[in-house]
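Note that this complex is displayed minus one protein chain, with the remaining chains in position.
Chain naming follows the written order as A and B, and within any one chain the residues start at number 1.
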Amino acid sequence: MNGFFVFLSLCALGAASAPVLGQRYAHRAVPWIGGLAALSLLTDAALTLRGGGWQVALWSIEPFGPLTLALDRLSAWFALAAGLVFLPVSVYSARYLVRYAAHYSLPAFVAVYYAVLASIGLTLVAADVLSFLIAWELMSVLSYLIVNYEHLNDTNTRAGYVMLAAGEAGAVMIVLALLALAVHAGTGDFGALRSAQRPSSAFAWAVFLLSFFGFGVKAGLFPSMSWLPRAHPAAAANASALLSGVILNLGIYGIVRVNGDLLRVGAQWPGLIVLLVGSVSAILGILYATTENDLKRMLAHSSIENMGLIAVGIGAAFVFTAAQRPALAGIAYVAALYHLLNHSLYKSLLFLGAGAVDSAAGTRDLDRLGGLIRAMPWTSALFLAGALSIAALPPFNGFPSEWLTLHSLLRSVELSDLDTRVAFAVAGALVALTAGLALTAFVKAFGMCFLGLARSDGARNAREVAAGMRTGMALLAAGCLVLGVTPSYVVTALAPIASRLGGAGAADALTPSFFAPQALPVPFVAEFHALGAQIGRDVLPPPGLVLMHRGGAGNPVVFASAPAYLAIALLGLVLLVWLLSRLATRRRTRTSGRAWDGGLHRLLSRFTYTATGFSNPVRVIFEAVLAPRAPVQNEVIVARHFRTAINRKVEDTYALDRWLFAPLAAGAGRFAQALARMHHGRLSAYVAYAVVSIVLALVLASSW
Amino acid sequence: MKDGAPMPGPADRWPHLRLRQYRERLALQVTTTELPRLVAELDRDAVLAGLIAERDAAGLHLHYPFFPRTRGAWLVPEVEVPTRSEMPSVSNIVFGADWHEREIEDLFGVRFAGHPLLGDFVLHNEIWPEAVAPMRREFDGQRPYARTPNPHYEPAQVVEAPGAFTMTVGPVYGGITECGQFLLETVGEEVIHTRPRFFYKYRGIEKITEGRPAQDLVLFAERLNGQSACAHALACVHALETITATDVPPRARRLRVLWAELERLRSHAATVAAIGKSTGLSVPTNLAYSLLEELLRLSGTYGGHRYLFGLVQPGGLTRDLADRDAAALSARVAQCAGDLQRLGRALTFDSSFLDRLEEVGVIEPEEARSYGLLGPVARASGARHDLRVVVPYADYADLSPDVPTETEGDGYARLRVFLAEAQQAADLVQRAATALPAGPIAARWVANEGAALGWSEAPAGAACHFVRLDHDGQVRRYRVLPPAFANWHAFHLAAENFAFQDFPITLASMGLSVAESDR
Partner (left out) sequence: MNIWPLRGLLTPVPATRYPATQETATGVTPGRPRAASAEAVLVCPTGALLSEAGHVNIDLARCVHCFRCTRQAAAPAAWESDYEWARPRGQRGALPAAFRRSIHVRVLDAGDCSACLAELLQLESPAYSVHRLGIYITPTPRDADVLLVVGPVTNAMRAPLEQAYAAMPTPKRVIAAGACAASGGLFGPSFASNGGAAGAVPIDLVVPGCPPPPLAILHGLLVVMGRAAPAEAPA
């Protein structure tokens, strides 16, 4: 608890000191104050995960009861993710914010930044309905302020506004859900809600739908995800990292807290809805990411995809919980929460990298970048680490979490209900397709941005960014590597949370503690010897370096994964190949010359592939889903046959926006216009309105 | 000269123009202001073969030879352009004149007013400075020309779209292909715009033949395009024989038909093989190449050279073919033609092969007409003209072939036309070989002064050669209007708006030669 208090105080200190430090020094203090705040949050979270946790009751408000703050293991996990992002982003911010010094107020940004950190912390520790809602609204408004920082740009203002509007629409649903729960239990305290009597099925469904779709807006799930690709690119890179890496998680936090903890889902259908919504979000997100050329928009779409994957894991967990399979539910929760932490890290890394590219090259358009690896080798290497992580390639952290997600989907064969199995099969297929497209999307992002020839002057003149920015990114990349190589330790940390939510020892099933073999049958342990589970037994702390799970009676196989060994093997192979090639070419001369380009006079960058060209096949294949508008082509024709210019414009927007939200917004606008006719300025009519409403109120009050 | 029956006589049709009747053509002398209208009028029922430019003391002399669409005579408007005066462009009236005007601008330095795209055509801007005009009299064609390359050259870009880029094919590409550059502008799958960039193989034949003895012209004509050596040699000697009014003996005229048709069969077999190679079907490709080798060996055995080099001379042929050899040759040719037809029929049963050709690389009939396309490519898009029928030469007046036509204009239509013409060619070889007239194989030919137009229907289309000889029998001007030049002009129609995976197949289905076009 002390750690959290220190965290809040440091945030307050930072926000208060920002105007004092002024335009020249405000941003330079961010790594120190923000870093210390992050460390204190991390300390508190780590202590809680190890077996701590605290609760504090503040003053009481009728009829909601006392305002309570508590940090339990679930909140601590989210706080851990938040702290692991805050620290590198704060280190990065010092040099990054310099570019805004000319036009905008740096103290304002810094103050809002600390306030956002504090509000995120408060949302996670809120342990009753009222404090949660207060913290939630605070966090929404503050994130709007940080998105709208570059207010001189109209696009950014619109983006922020759309985000706020969507957030508030979601908030309405959240308020309804939480108030309903509070009314049912009689008080707002989460502990009381948890232990209240189970309500009727219809009530539970209403709470589930309201809370899922309400929090789903904040998490960027289908169908209300179109604010994300607008808002995240509009923010500064460090703010985008916060938005994608931490604030999206809060949506998932809300879903898990309400439907996994406070009012645990009882039937299978809610879980299947979550599963299907998650998989549709994933596939749509990655499709738009693959065909998007703006680097930050592409990362925003990819966040939608990852949130979808997390929702898939959560949905599977809900289904397994309702089907009384606690071990499987545990695995699914572990997969989802692990993916959540991983996503926070690698998405922040990618956004910080995009910010570095934007600062150095002056553009975010992949069609105008290229060849940056020569001038910016560090940024390229760190961005590559992020890209490998998000594409779920070992030895980085995307691999174990995606493996576990797919694994938990595959385990659905052990269920008996046919509808459920079909839904899982569909979700599994969509997730698999998503994984392939994610690889395409990030090959395109890395390749078009860093490799090849520079396609614009900005890219040609780029220089490597400052050490502070590189350090921030390096911290995140190191985190990605460490989390990828030690999955069994992460799983052990998640095990208590999973047990609490799903109800049984998932961790024991996933990482056999060979240091306590009496808990497991001897032949079982012996099987694992062949898979290397015993390696490092005397040196490493339990539970070992191999992730394994044994199937059930109807499915007697062992699923195992050892990213640590894989990383060592990869390193060894690379070294071996390097050695062999040095030996083999010892006595050869080396010449370097021009690349063969078919005898061209000069190889220009416009002869090389652009990002649009690279992703065109995906655009063409998925045309029915993407439903882009047909290109508008203008030709300049001189003298009947000679075409001297062909001009082509294509506009891509979310099909869902065009078909659903735009008509809805237009309808709401017309309705508002109609209502506005009430405001015609005639005093006599206004008095009449007042009289009519008073009469109505009296009539209603007397008849009730 | 034969006149088309329903048309009024030329003197009645153009009473205000000065007409001059030559042995093989009617020249209509006009001024630069009258030229566009006359050209527009002629374009309705004749085809522009190209532009012929000659420099003399007065200035530039331009000829615009038109051949009729149905049986008739050559009509050639002629214009004198005094030095340093302007010449109007007729490219927006007859689009086929476009590339010819660009070539003349590059080589002679004449500006065609109203043409929007002059420059960087024959003499590439990256290695030649502006305004060199090598076809000037004073320019020495025999010595290398010292030049410095231009490091800043960039080809123009026509498509402006986000993410548009240019795929360059060439100048060196593929395994065994001719060199030339294709700039395909695209945003991904579909080629939006393309411009072929040729004249990487420009050998300057029209310049280096000036001043050489007339007998050497045939050697150059043969090597314009080695695979249509006989056809180009025939067009060249046709012009030479018209200058001296030499009568070619009947046996030679008949054998010329035999060799020309053998070459046509061989050329079309090569095109079918190239189409098969581009689609990746290795069995029919290899069968077609074996067939081609057989035909080459027959040409070598009976004609002395696999590509019939050194066979045609002014006045006749250089070697005779005995009657029984002719019979043996025609029997083997009939077998080969039968094999080719069977191969073609088998290809039409392969639906994956047809998928690559049907509705791919389409050239619409109106476009074919407005670009002035020639040869089998034009006939696959609805045209009916064939020089063997409309202005017969050698023995084609007696051995008149049918002209197969299709209307779709896609790759499959072109393949069908090639196969039909190949069969026609084999039948003509048969007919030419039976009843060969007796007599000498060549008449005596001595050069004298004069100028004439010679033509032949090469496997790729109408080839015209214009020759002007000096009083001492040397070449003063040699102008070649190859069929591939006109057809490459329209190539972009077949390549645009199709995926670039279709590009190599469209390229093969046109069956065009770059060497002939570049000269």
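Definition applied: a contact is a pair of C-beta atoms (placed from the backbone, for glycine too) under 8 Å apart; a residue touches a chain by one contact, two chains touch by 3 or more.
As the structure is a computational prediction, the values presented were derived from the model and not from experiment.
Here the missing chain is touched by one residue of B:346, B:397, B:446 or B:499, and it is B:346.
The chain not shown here is touched by just one of B:71, B:111, B:305 or B:492, and that residue is B:305. Considering the whole complex, the residue from B:113, B:176 or B:438 that touches the absent chain is B:176.
As for the chain not pictured, it touches chain B at residues 124, 127-128, 134, 139-145, 149, 171-179, 199-205, 207-208, 216, 219-220, 223-227, 229, 270, 281, 283-284, 286-287, 289-290, 292-293, 296-301, 304-307, 309-310, 318, 346, 349-350, 513-516, 518.
Seen across the whole complex, the unshown chain contacts chain A at 593-594, 596, 598-599, 601.
In this section, only the chains that are shown with their structure count from here on.
On the chain A side of its complex with chain B, the touching residues are 293, 367, 597-602, 604, 606-617, 619-620, 631, 638-650. For chain B in complex with chain A, the touching residues are 91-92, 95, 98, 114, 116-117, 126, 149, 151, 153-154, 157-173, 179, 185-189, 192-193, 370.
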